[in-house]
Each structure stands twice: as C-alpha cells, then as structure tokens.
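Mind having a look at this structure? Questions to follow.
Heads up, one of the protein chains got dropped from this complex, but the rest are sitting where they should.
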Amino acid sequence: MSGTIDKIKETAERLLKDCKVDVVIGFRKGTLPMMNEPFMARSAGDVQNMVWDSNCGINLANYLTNRKERIGIVAKGCDSRNIVTHILENKIKREQLHIIGVPCTGMIDRHKISEMVEREIFEVTEADGKIIVKGAGFDKTFEKTEVLQNNCALCVHRNPVLYDELAGDLVEEQKDVDRYEEIRAIAAMTTDERKKFFEELLSPCLRCYACRNACPLCYCPTCFVDESKPQWVGKGNDAADIWTFHFLRAYHCAGRCTDCGSCERSCPVGINMRLLTRKLEMDCSELFSWESGLSLDQRPALDTFKLDDPNLFIK
Amino acid sequence: MKVIKIDKGKWESGLEALKKSYTLLGPKNLNHSFEFKELKANEAPDLTGLNTRMSAKGLVYPQSQAMFTYTLDQNDADHHIMKPLDKKPSKRAVIGMRPCDADAFLLVKRNFDTPEYKDPYWIEAYEATVLIGLACTDPCGTCFCTTAGSGPASEKGLDVILLDKKDYFIAKPITAKGEAFLSASSWTEEMNASQAEKDLQEAGSAAEKKITSFIHTENLRDKVSMEIYNAPFWEDVSFSCINCGTCTFVCPTCWCFDIQDETHKNKGVRMRNWDSCMFPLFTLHGSGHNPRGEKVQRVRQRFMHKLKYYVDKYENGIQCVGCGRCVRSCPVNIDIRRVCELMNHPENATCAAQ
Amino acid sequence: MSWISSAEATKFIDVVTKVTEAVKTLGPNTNLIKNEAKVA
Partner (left out) sequence: MLNPYLPYPVRIDEITNEWDDRNLKSFKFVFLNPEDEQKFAYKPGQFAELSVTGKGEIPIGIASSPTEKGFVKFTVNKVGLVSSHLHNMKVGDIMGIRGPLGNWYPWEILKGKNVVIIGGGFAFTTLRSSIVYMLDPANRKDFGDIHVFLGVRNPGMLLYRDELAAWGARDDIHVHITADFADDPNWKYNVGNVPSLAEKKGPPADENTYAVVCGPPVMIKFTQPVLDKQGYAHDHIIMSLENRMKCGIGICGHCNTGKELVCKDGPVFTLAQLNKMAKEY
C-alpha cells in the first residue's frame, strides 16, 4: 500500500500544478486510530496531507454530486463503480473528472477490531498482509483477511473499472466468492423467523441517516423520509417507520448499489443493512445478469429493458 | 452527609433493596457496546466499560416523547383539543454513569428551565432521576473533560459519586437526593468522610494525569462572534461532513427537538423527537427558502452553538463536557477538538488549515 | 404480476378473482401496523 500514496501525491500535485483539475478529493490522516477523513486538496501544499491505507472505506463518489469544478478523485474499485453510476445518472460529467484509480486489497473494519480487543486502541499499523493493533497493555496481530469489512471480504471488483491513471499495480480479483450465502439463509427462513430477524437487525436504529448520507446513490433533494405532503414515514422511533425507511431506501438502491460498505461503516450502532441491499443486488444479477457501475455504455437494469429479459414472474 | 462504604459483597443485595423504591438503570454490555438499560431483578450494572455509546440524555429526554393526546372524533366532547398526559415519570436512578454525562445535564438544564418558560417534560423527568456517577480511573484517548469544564472525579450534576476501591465502593452523597437514595439501600456501613475525600482527590488527580487530550477555549469568550463565523477554515472543516445526525444524537448536551402530530384513525399523539441542526430540513421555510441550505452553514452552526453562542448566551463556559462521543461516532472523523483549536485562534487559521 | 390488454376482459376477471381470493385467505395484515405512535 505504501507505494500507492506516493504515486497519489505525485499525481495530485502534477494535476494541480498543471491546472488540469481545480481540486483533488482523497483522504487525510484522521485523529483516531483506523480513521481517515475525506479531504479536498486545493493546492500542491495540501497534497502533502493526503494518505492512503486500509482505513479509506468511505465512498468518495458521494462528494461528487452536482459539483461543477474539474476534480481529481482517488477511487478504489467500488468508488470507481459509483463514479460510473454517478455519470450514468447525470450527477457528474466524465470530462470533469480525472480519476486516480487505486487497486484495493480491502478495507479493515474498525468496529470489528474494537470488538475483538475490547480495550482501548492507541495505534493500528499494517505490514505485508498483517494488521498490528497496539493498545492499553496489549499488542495483537491479525491476518488482514480476518478483520476486513464484510463487503471487502466478498469483493470481486478490487481493481477500479474506470480510471485515467493508476496509483498502483492491478491486484488479483478474488475468485469463486459466494456473495449471497447470508441472503439465501434469510430467504430460507419462515415469515415469522424473518420478521423476528429484521426486528432484531433494525431495532438499534437511531434514525440518524448516516447510512443514507454516506451513500453516493442517495442524493435526492428531499428524501421520502423528509416529505410531509404526503407524509410517507412517521418521524418517531416506531419499528414500522424504521422498517419503512430501511426497506424503501434499499429499494431505491436496486440495480445501483456497488456494495461499497459505506453505509455499514458509517452506522453508529452497527446495523448490517447490506443484508437488504444485497438481496436486491442478487435479484438483479440472477434476473437480469446485471452488475452495477461496470461500464459507461450500459444503462442500469431498472432504466432499460431487453427483449430477452426473463419474465417468469409475469403470469 | 454520611459517606457510605459499600462492601462489594453487599453490592447486589443493596441494589435489590433499591429496586423497591427506584427503577434502576445502568450500563449493560450489548454485543460489545455499553448502553443504559433498566436493571431487572438480580441484574447489576456492568461497570467495566469506559463509557456508554449513547449518553444518559435519553433517560431524561427520550428520543421520541408524547406531549399530548387528542381525538378527532366529533362526538367526543373535547375533540380536537390537546389533552396533557396524566402519567408522571417514575422515580428512577442511573448507576454507573460518568461525571461528564452528569455535568452535561446542568448545561442542558439552562435551556429547558428558563426564567420565562419551563419545559415540564424535561424538568419532571430530570427531578425524578437520581444520578449515581462512577469516578473514572482510566479515561480514554478521546476524553478531554478536564479542559471542557468537567473531570474524571467531578461531582458537578451528580447526586452520589462512587469510587471503585477493588473490594469496596466509596459512596459519597453530594445532594439530598443522593442521600435519600443511599438511605433507601441496605448499605449502612459508614466511612470516615475525610478519608473518603482524600481517596477521591487522589483517584481524581491520578486519572487526570492519564488524560492525553486537551482543548483550549480561553479566547472563545472575548472573540467577536462574527469574526469566528467569517473565518476561512469552515469550508475545510465541513468538506467531509455527510450531514447525518450521529454527532448530535450521541451528544449529551444537544437538545434540539422537532414537534410532530401523528394520527391513527381518530386518535393521535402530539410528540417531540430529537432533531439535528445537521439536517437541511431543520431550517427549511415553508416558502422553500433555507437560511442554512449549504452544508458549510450547518456544520458551522453546530460548532458555533457549542463553542460560541452558548458561551455568549449563558456566560458560563462551552456547551461541551469533553466526553468524546461525537469524535468516536463521526463516520468521517470530524473532530471537535481540532475545530475548537481553529475557533480559539481564528486569526491565524489559513484556508486549508491542517 | 400480469399483463392484461384492455381487450382481454376474461383474463382480467380471472386475475381479479384470483387475487381477491388470495388476499381473503391471507386475512388482515398484522405486520407493520401502527395503531398508535410508539413513544416514551
């Protein structure tokens, strides 16, 4: 990973110096272990603050919506797929972007690591596939694969799908990954079991909307949750309203979600809401063999139709 | 007031006695994160956590709270008229909260208990709640209470302060409410007050030495508000913000709320829910005009309110107790400690301040 | 989901009766029903 950040810095500096772009969006060092802060570099000087490591799980495409400047953007696999979706949905123009692609070997899950050590963490470093966690009176090493974010463990698009230049060599994609094991397990439940499962899954929800606001797909000026004429969803903490919010938000991501995990990473109470979006991702891939954000010249599944589309559900 | 020595052996039995007259609440470890929960029979608080994920504010000021009920049914005598609720908050006690959360209630009380208007819901719940704090012995890296007006053994806002001495607790009552609480328990063994005081001081200063995080607020009071408001660093501070409500919901000193009516068939409730200045809807006018329509304005508002407007309005320090929850919960790591440094010296903040 | 042209009246009747029976057998919905706002 370390070579990558030098390449990113050097590219960013060149782009800004040659006025190819007005700003470069990337990450800068966070103030907590395992945290980085999305950052906009406006001058060559700012670029020195940029970092790249296994804590860059927030999807930077989220910061592109409706921007007018020329932007250099650092993009790992899922970010690049969301940039493709953004361009297809006219939220940003391809010519505005200079994409610095970063082949990714997965981002680590700070919630998972904190739960495994259960004591305060002072520093987390990474060295050749191992994650070293130093904290109050302990020093532990994990295999990186053990502590990956759930989505990164199942990722099959680690290399960026769209880029102007690369900040590192392409990595080998993960093979024969079963992305939908958990989803089939839920589908196999009886209705009551499933109801109980979702009750437990969504009960801690605070309605803070971090999942919606961290998601690059959610850019509606007025979300259906904030609409009062008509009022679709109650504002209280009733389970019916929380379910309505989560299920309807997931439906809005059907055929668009790239499973970048920003929603799960942002949730302050640790809800695995990707169980909802991946069901719709599974349907899209099984029914329409569609994977979102892979190429600029294919319209998204719910935006077009083909004559040979399966219609077994139409009687 | 008599200081009580609670032998750990008698801890559980004392709690059971208290459960007869108080609803007891305390931290419970729910899949790796601590939350305040009601302690049922034979349940004791789990005091091994550093601090709870959600602050204790939800115990006095629930996220969703009924204010009135009403009926729209025409043949009801008082249809369409708002009826206050007749249920009053039960006597309850929170055991094992941290001193910073208790201090937070005092900061929030200034908003709900004003000379002109008194909020009955908040005040009645607050007065029915006894706050039993556990002094911090090893604060974490994001705790900056000592420079935010509180401290690991601060007694501000607490009714009783406990100090863990391995095989017994020192229980020092601070208010009459605290003394009444201790007398309702079965813990009767008294302890030398000055010895207890010495232990508390020692434990407090030992913990204070372990604190590694500080903020500086000395200039905030005298700076002209608009000078900080117009400082150049707000664009940089707010860029990463995704405007979710996490920081305001986990914060013990945030109090903003929204009022909503919800009707089902003919009956309904006027309720209030936590709201957040981070949401665009918070300031949206009916005409569509939004005085804080941009993200930078909303992020600036949150920090200006906590570290400047509150200081000017009540002339009594910042609206923050340094618990660090917003720092730990923010998905994009916006850090109030960094922003406070910028606000404390707006003049030398360059545009892309690091 | 059924696709019925405006000319296919019989198919329309058939689908409508089938759906009505299915709903009747399911009975009243018990999930996600709010009969009053859940508040503290």
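We just call them A, B and C in the order they show up, numbering each chain from 1.
What we mean here is this: a contact is a pair of C-beta atoms (placed from the backbone, for glycine too) under 8 Å apart; a residue touches a chain by one contact, two chains touch by 3 or more.
Everything numeric here is computed off the predicted structure, so don't read it as measured data.
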Chains on display which the left-out chain touches in the complete complex: A, B
Option from B:F34, B:F105 or B:F257 whose C-beta touches the chain left out: B:F257
Hidden partner interface residues of subunit A, rising order: 228-229, 231
Touch residues of subunit B, complete complex, unshown partner: 67-68, 70, 72, 78-82, 84, 111-112, 114, 116-120, 123-124, 225-226, 229, 255-261, 263, 268, 272, 275, 277, 282-287, 289, 291-292, 297, 301, 304-305, 308-309, 312-313
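The rule is short, and it goes like this: only the chains that are shown with their structure count from here on.
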Numbers and ranges of subunit C residues touching at least 2 other chains: 34, 37-39
Residues of subunit A engaged with two or more neighbouring chains: 234, 236-238
Subunit C-facing residues of subunit B, complex: 62-66, 262, 264-265, 267-269, 271
Touching residues (chain side subunit C, partner subunit B) in the complex: 34-40
Partner subunit B, residues of subunit A touching it in the complex: 28, 30-32, 35-43, 45-46, 49, 58, 62-63, 114-115, 118, 120, 122, 136, 206-210, 212-214, 226, 234-238, 262, 265-266, 268-270
